[in-house]
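One chain of protein is taken out of this complex; the other chains stay put.
Our next item is chain A:
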Amino acid sequence: MELNELLPGTAGASLKGTPMNIDKKIADDFVANGVSFVTTVPCKQLAGVIEEVDKRDDIFHIPSNKEDEGMGLCAGAWMGGKRPAIIMQNTAIGVTLNTLATLIQYYRMPLPMLISYRGELREPVACQVEMAVHTKALLAQLNIPTYHFHWQKDVEEFDNILKYTFMCNKPVAILTDANFWGGYGDQ
């Protein structure tokens, strides 16, 4: 239990560390926006949201073995009339570049990419920083609209980002760092 849950008058989502359930909020926004086909490759930070997505009756969850494969599944699902999304780690950005350029962008398809932004503030594993320093540059090079969630309240934008993605038929990246997910204990 969080310390501030024990303090009087601090219930709710306003204080740092108070568990607004962001996993649940993200899954709710997917469902509210008609996203019904979600593929995932796990990350420790994403474990909660993947579990939440898997539980939902309104979402078909199909784990993929590699992120470019997952994007292929999403492309097919979208042409079949479903709204897709991918949940993945930023270390996979490199393996998806060709797919983003020659499939998702070339054929003009929408794809929300909920990406754990490993290697950012509160990251305990040094190796993760090596792809973190390239992540935004690679997304910018591909002209992919990119949002960075650092505070829990940033999740409030998620609903708008989904609407924006399916309005413009583009891949859109939502980078979510360790601070957003509540850190790893206090490392």
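Criterion: a residue touches a chain if its C-beta (ideal position, glycine included) is under 8 Å from a C-beta of that chain, and two chains touch if they have at least 3 such contacts; residues count from 1.
Quick note on the criterion: contacts and distances are computed from a predicted model.
Taking the options "protein-glutamate methylesterase", "Succinate dehydrogenase hydrophobic membrane anchor subunit", "(Fe-S)-binding protein" or "Sulfopyruvate decarboxylase subunit beta" in turn, only "Sulfopyruvate decarboxylase subunit beta" matches the UniProt protein name of the chain that is not displayed.
Of the listed positions A:Gly34, A:Gly76, A:Gly94 or A:Pro124, the one in contact with the omitted chain in the full complex is A:Gly76.
Only one of A:Ile26, A:Met109 or A:Val155 touches the absent chain when the whole complex is considered: A:Met109.
Only one of the listed residues, A:Lys24, A:Lys66 or A:Arg122, touches the absent chain: A:Lys66.
The chain not displayed touches chain A at residues 37, 60, 62-66, 68-82, 84, 98-99, 101-103, 106-109.
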